[in-house]
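Yeah, one chain of the complex is gone here, protein chain that is, but the others are all in their spots.
Labels for the chains are A, B and C, by order of writing; each one numbers its residues from 1.
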Amino acid sequence: MPEELVETSEKETGRLEAFSDGVFAVAITLLALELKVPKLEENVNSQTLANALLNQWPGYFAFTTSFITVLLMWVHHHQILKHVRRADPPLMYANGLLLLLITAVPFSTAVITEYWRTPAAPAATTFYAGTFVLIAIAFYIFLMTAIRPALLAPGAAQTRIVQRFRRDYKWGPPLYLAAALAAPLSPLLAMAICTALWIFWAVSTKEC
Amino acid sequence: MPEELVETSEKETGRLEAFSDGVFAVAITLLALELKVPKLEENVNSQTLANALLNQWPGYFAFTTSFITVLLMWVHHHQILKHVRRADPPLMYANGLLLLLITAVPFSTAVITEYWRTPAAPAATTFYAGTFVLIAIAFYIFLMTAIRPALLAPGAAQTRIVQRFRRDYKWGPPLYLAAALAAPLSPLLAMAICTALWIFWAVSTKEC
Amino acid sequence: MPEELVETSEKETGRLEAFSDGVFAVAITLLALELKVPKLEENVNSQTLANALLNQWPGYFAFTTSFITVLLMWVHHHQILKHVRRADPPLMYANGLLLLLITAVPFSTAVITEYWRTPAAPAATTFYAGTFVLIAIAFYIFLMTAIRPALLAPGAAQTRIVQRFRRDYKWGPPLYLAAALAAPLSPLLAMAICTALWIFWAVSTKEC
Partner (left out) sequence: MPEELVETSEKETGRLEAFSDGVFAVAITLLALELKVPKLEENVNSQTLANALLNQWPGYFAFTTSFITVLLMWVHHHQILKHVRRADPPLMYANGLLLLLITAVPFSTAVITEYWRTPAAPAATTFYAGTFVLIAIAFYIFLMTAIRPALLAPGAAQTRIVQRFRRDYKWGPPLYLAAALAAPLSPLLAMAICTALWIFWAVSTKEC
């Protein structure tokens, strides 16, 4: 009987991971749908198309930033769940909240792509960074829900990686909040903070 | 030989779950495609963009309601199939009918987002709630097909969870029907019922 | 060494199935993107919205027909691969050709949705049925590639189900061709044949 319990629980985690992977994979791929083919009304030639494609660089930049941020969240999601032995309803809901916000990333990315070079850039950047404040909070809740001793393998709560997760992840919400607050003053600074953050997440992942 | 039969059957359930997870994951992520970047014709500045983004709250509300409802259906789908040992054609078709209707949720969500604040709100809300009436019926058929003794593990039909599924799920169709019937009188009441329902599903899941 | 070979090969089939499931799941869910929210220019009220939603019935019909047809192809794809022990390049390419055509189903469904009630219905229906002629041919090639003795489990080639696949699937191309040829005379008859065909596939699956 205890053996069956373990077996059932592992299967449950497996399907939670598979579903989350599906949502991450679809959300990350939908980002590219925001790359729009430029519409040239007149003077259709190689020069004008090349210019129009180059002029879309804020779109490519936002696409790349969002893609890498979501990818890193997937890597970390994956590293956290590796230590979790079973899923319970609170974990499923914390995970659901995280996924809800991640599926909204293509939307906030589209807002920044559309308004980055207009006078509305401060609002667009605040909105973009604000989405990531919510995501960082959801990620922190997800982490705290996942590493409850009841769900972890025996002894896993004391491992170096779980300790490090607990220490590092609490910086997510304030740092993205700083980006959101900087946005009305300087959209460029806000985007630079968002970019610096994923480089920081990437480097810190390298250490583990 | 019996061993191989069991093995083959479990593989079959696995792929049914994987495919369903894929459809659930894509459908839930496509919901976010209905969040449209506001188009500002003139007076593009941070104030107008912020207003336009805030004015889209019915879209965010419908997106959130649909997302959580589909997520809970996935959780329950998953809990049901955990008790099922093998898939047969009736289960595959009941599952297919459920998936067919779930893929239509982004469409009915888009209808409510578009018409929520127009004089057509009653029809839009009826349509939205009506979709969930069909989904609730399909879910009940799926449940009844899945928990036939031939497919369950020995003894699973008498477990508390299967008994609870059988008792709770029959309330889905009449409750969503109530929302659909309330919609012409008060779109707000209909949406409130839909929201109350997912909170109820979530809380009842917590108990298990 | 032979043991490792078997292990590697099974893993290969597993990933082929997982990838195919992903494409099937995404393609089947994208079908719903062709359900468009009706745009009401003026006179926005519940009556006009209800009429506009009801007037879209050819879209719902085409969506349902395509969804069920793709779902049945997924069920059969799954039943065929259950008997296959390993994947080799020809199987991967036959599978790729099938997936290529299946991802085009949302496109041909959109064509029929758009032009079903215009004078262009014959061409639209021919195009729709023609897509399924190609799919049925690809499915037959996929079947023949999959059930080569080199890939099957020992003895599987003589089983009743493989014999039945070989017998039934050769009817797909001529029957869809009949629908395509009927389309210029009667679009309704062509769609009726397509519908009758998925009912036939569903019923014949029920027997196995």
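Going forward, a residue touches a chain if its C-beta (ideal position, glycine included) is under 8 Å from a C-beta of that chain, and two chains touch if they have at least 3 such contacts.
Since this is a predicted model, take the numbers as computed values, not measurements.
Although one chain is not drawn, its touching partners on subunit C can still be listed: residues 8, 11-12, 15, 18-19, 22-23, 25-27, 30, 33, 89-90, 92-93, 96, 99-100, 103-104, 106-107, 110-111, 114-115, 118-124, 126-127, 184.
Looking at subunit A, the residues touching the absent chain are 17-18, 21-22, 24-26, 28-33, 35, 37, 40, 44-50, 53, 63-64, 67-68, 71, 74-75, 78, 82, 202, 205-206, 208.
Following the convention adopted for this analysis, only the chains that are shown with their structure count from here on.
Taking each chain's centre as the mean of its C-alpha atoms, subunit B lies 24 Å from subunit C. Centroids built from CA atoms put subunit C at 34 Å from subunit A. Counting partner chains per residue, subunit C shows two or more touched chains at residues 26.
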